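Got a structure here, written out as structure tokens. Questions coming.
Heads up, one of the protein chains got dropped from this complex, but the rest are sitting where they should.
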Amino acid sequence: MAASVLKKVVIEKINEVAAVLMQKGTLIAPVKEEAGANFREIKDPKDIYLDYYNSILSPKMVFFPQMEDFVKYQLAKPKADAKIVEMNLKPAFLFGVRPCDVKSFEILDKHFYASGIIDTYWKARRDNTTIIGYAFDLDKPVDSADFYNTLGIGAADPEGSDIFIVKKDKELLLKGITKKGEALLGELSMLEKADAKDEKYFTDYVKKGKEKKTRFMKVDDKAVAKKYEDIFENNEYWTKMSDACLSCGVCTFVCPTCYCFDICDETIFGKGTRRRIWDACMFTDFTLETSGHNPRTKVSQRLRQKVCHKYSFSVRKYDVISCVGCGRCTRSCPVNIDIYSMVEEATKL
Amino acid sequence: MTNFKQIEENLKKEAKKLLEAGSVAVVLAYTKGADEKHPQPFAAKKADDVANIIFNEYCNHNLARYIVRYAPGTKIAVAVKAADSRAVVVLIQEEKIKRENLILLGIPVSGMKNQKTGEIIDEKTTGGLTNPVVYDVLLGEEIHTGKPVSPYTVLEQYEKMDKDARFAFWKAQFDKCIRCYACRKACPMCYCDPCFIDQTKPRWADKSPQSHGNLMYHLTRFQHLAGRCIDCGECTRACPVDIPLYLFHKKVAKDCEEMFKQAAGMKIEDKLVMVDFRVEDSDKILE
Amino acid sequence: MEFEPKILGIACNWCTYTGADLAGTTRLKYPQNLRVVRVMCSSRINPSFIFRAFQLGADGVLVGGCHPGDCHYNTGNLYARRRLAVTKKILDFAGLEPSRFRVEWISASEGNKFAEVVKEFTEHVQILGPQTKFKIAGVS
Amino acid sequence: MMSNNPYIPMPVTITKIINEVDTNDIKTFRLTFQNKEDEQKFKYLPGQFAELSIFGKGESPIGIASSPTEPGYVEFTVQKAGVIVPGLVTAALHDLEEGAEIGMRGPLGKSWPIEFLEKKNIVVVGGGFAFTTLRSLINYMLHKDNRKRFGEITVVYGARNPGLLLYKNELAAWEKRDDIKTNITVDKGNESWKGREGFVPNVCKEVAPSPKNTVAVICGPPIMIKFTLPVFYDLKFAKENILTSLEMRMKCGIGKCGRCNVGFKYVCSDGPVFSMAELEELPRDF
Partner (left out) sequence: MSRIGVFVCHCGLNIAKTVRVSELVEFARTLPDVVVAEEYKFMCSTPGQELIQNDIKKYKLDRVIVAACSPLMHEKTFRKVIAATGLNQYLLTIVNVREQTSWVTSDIEVGTAKGKALINGAVYRARLLSPLVSRVIDVNPDIVVVGGGIAGIQAALELADTGKQVYLVEKSPTIGGHMAQFDKTFPTLDCSACILTPKMDAVLQHKNIKMMTYCEVTEVKGYVGNFDIIVKQKARYVDHDKCNACLACTEKCPGKGVSEWDEGLAKKKAISIPFPQAVPQKPVIDRDSCTFFLKGKCRLCEKVCEQKAIDFEQQDTFVNIKAGAIIVATGYDLMDTKPLVQYGYGKLPGVYSALEVERLFNSAGPTGGKVTLRDGSEPKSIAILHCIGSRDKNNHEHCSRVCCMYSLKFAHLFKEKTSADVYQFYIDMRAAGKGYEEFYNRIIEEDVKFIRGKGARITESKEEPGRLVVEAEDTITTKFINLPVDMVVLSPAIVPRADAKDVQRMFNLSSDKHGFFMERHPKLAPLSTMTEGVFIAGVCQGPKDIPDTVAQALGAAAEVLTIVSKDKMELEATTAIVNPAVCCGCQNCVRVCPYGAPSFNEQKNVCEINEALCKGCGQCAAACPTSAIIARHFTNEQVLAEIEGLMEY
């Protein structure tokens, strides 16, 4: 890492960086919206909103958009015409992702990419994208919902990003983390070379990031996975946990590591698209079979599926807890259900 | 201004009494979530659970939502604010629950706050009503702020809008929708399982979150809630992308009140306006 | 070329559909922009049919039922009146011109009225111009 | 990239449709490949399934009923799903005629563990409509090149009435062979029924296979499974030696969409074939 390049730029000049990236391909960065920040494709560099805490929807939507078209078809005589929808990707730059979200990409990689059949769409988008991570602002308080420390993630962890940014007063320090990132930094001529003080600032910032405290409990992957296997049929716990749960899909839709989807054919006037869209294990019809049988009719069963999937099944299948402690589900939950408290309570059982 | 501490005490006392006596199977109230500022709905089932009950200015959630979750005939006590009580009234009218199976612990409220912004939301909730419209026990003094508010004033600016502008406004709002369905799940009146939007035969709207499917979902939901929406604002509060659904519901409620001379959930004896008619209904309502 | 709107009609079997037939038997002429779906009673009309019709590109929707009190099923149109009144308010607040949606009571003997209403409504929709607000983008 | 896209169906033609039962709601569809490459790539074993696809309706996962020993085509036996409101895809399939083109993705999932079954005696127990992948297995084992690889083969197959038995001609053919013991039963016979009457679990009890070096492969409606398993436990079959195939709502079929997730398994990609020992490890959530 010592050999890697560190560059810097004054914040005002970020527009210029953006302009170059937009020329090279698609730039995706946080923008301010009514309800808060979200990652969107940037059309005007002025829209980039670097003063954000974290986005409402997780940046997984860049690789796993809520809607992905597979095939376009037309019902015709004598048979339907079908055409595969080509992705025609331009290089993409995902700018300003927080460390915990960067971690979520690694987790999803294990699912979509590194085991079993490769999901071509995820892979194509992932391969095509340069991730420019962005440390949390250590001068600002952490949100009470966050608990990424619990999952071993620091506020300024550069791992997983191709380029990692920390803020230094009115400047941004940009560090190339991977070859891909370094190469990109080399192409951005408006960046200045950083000096040794900047180097130290960057290294210290990453270190300080480790000390920045979110909610924390000691969680051992294997132990918590086992715990949830043990209490899987503990109805009292699950009922208590789900008494308030509305069984809506907010938590799963904002979650950076939820990946369930549905495949559906949508047709109008005989022309249609087969596409996948996000689905959620919290929806009643998620496991409803055509026969009418539904193994998960109760809210408690659905909530159990969600929590166990993240903290137990994922550990056993992919060797990782499928949660990064970003706090989105807790922040977005209409009834303030908090997965951290849930796990905390489980570990006490 | 509600004395929240006092209400909390009374609520605990009543809940404890009811649970100890076994007169109810569950008391629907609030407990703390991640912290006190983030309370969550709570189902106290044992006298011991009562210690966890809280009540503060952030306890906005409409508890009527949870009643239909229990088997018919279950005796339930519910802490009801004005909005919750109106929802309970509609549920009784719609025969989803029986009055005799409910014990309503009424809470007069003033000074309720939005958890995200901290702003006082009394006037924005259920037409500014402070006292529950029906209850068995009132856990505090009735509150009369003396400031009658029209629940519909907020609509004026939208009603005044030019149609095209209004369409543009709503299109932008509905386009944000990610179809997480938190609105329908938070709504105390949306007890349908499954919702029309989950049907495959027919598929009323595409499931993908595009303009047209979103529009169909929301408009149909407004239609389904016509004459039933009690203006608690839960849909809007639940929405992760801040679509001001309450405005539309309010507008439909206003129209229904004007046409059918009745606001939803005010009196148990009222008829359900959308599954009722008067011979003397005028064709004017169609104009 | 003059704008030729697409108008969906939904007519109850007993009154309006029969009235429409009567307009035909008496050879009344009216604009042919209307395509009628027959249902048994105006109360069969699910409000979402109306929303859907506009999404599919209808420039206007005309619902026809028996006169209140004359419903073949006694009270169907009285329920329908309330339901569709709400639908109209919803369309209005959503920003669609509410006059694109019309409910008319036309009896089996009112072939004349049927032709009149269709003519008048078609002309009205023609003036309003194409309905693009609800129409699903990118479909013919 | 798109050539390896696991979500894109290959085009196949329906070349034969057989109406299997009196109630006309179960049909067997024979599909042939339109592209030679597809056919060559489609290497499957009994117990696997494929997603049948009709544009405008969607996809439906169906177990493969033919055996890989029958080259040139793949067969699926499809029941029209749903009671009052029929399933979109299965109903549409039933409306199709020979010559129609549909889509197919697969083969998907794990097969019956052929290597594990080799050199062992096999008891195949099936009930009603859930006999399709068992038929594939039996035909596979009975093939002249394969028969020697397996020990004794015993079949217990039952249906509610004679009209609801699948593959009637094949059943008759098996009954005539001496390298397979075929026990066909119906819950209730009719005038022309000369065979056995009785429930599958009872027949299993009567047949009473020895657990020694024997594997039981069981598929059927939940109620049949519920009463058949104890019979085999009583006969001292080890849980590792009782295999079944799970039903769960599936979409993608390749372990990505999360729908069929039970515990740390995806039924579509880690199953649908499981031994009772494996199932015991999973939470009871299916």
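A, B, C and D label the chains in the order they appear, each numbered from 1.
Note that in this section a residue touches a chain if its C-beta (ideal position, glycine included) is under 8 Å from a C-beta of that chain, and two chains touch if they have at least 3 such contacts.
Since the structure is predicted, the reported quantities are computational estimates derived from the model, not experimental observations.
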Left-out chain, listing which of the shown chains it touches: A, B, C, D
Touching residues on chain A - with respect to the absent chain: 75-77, 268-270, 292
Chain B residues touching the omitted chain (full complex): 72, 94-96, 191-196, 199, 201-202, 204, 224, 272, 274-276, 279
Contact set of chain C toward the excluded chain (per top definition): 6, 8, 13, 17-18, 20-21, 23-25, 27-30, 32, 35-41, 43-47, 49, 52-53, 56-58, 72-76, 79-80, 83, 115, 140
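Here is the rule we use: only the chains that are shown with their structure count from here on.
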Distance-maximising chain from chain A - centres being C-alpha averages: C
Separation of chain B from chain D, taking each centre as the mean of its C-alpha atoms, in whole Å: 49
Interchain centroid distance [CA atoms averaged], chain B/chain C, Å: 34
Multi-chain contact sites of chain D, meaning residues that touch two or more partners: none
Residue list for chain A, restricted to those that touch at least two other chains: 262, 264, 288
Every chain pair in contact, whichever chains are involved: A-B, A-C, A-D, B-C, B-D
Chain C to chain B touching residues, read off their complex: 47-48, 51-52, 55, 68-69, 75, 78-79, 81-90, 92-97, 102-103, 105, 133-134, 136-137
Of chain A, residues touching chain D in the complex: 70-71, 73, 75, 79-80, 82, 84, 86-87, 111-112, 115-121, 124, 229, 232-233, 259-265, 267, 270, 272, 274, 276, 279, 281, 286-292, 295-296, 301, 304-305, 308-309, 312-314, 316-317
Chain B to chain D touching residues, read off their complex: 200-201
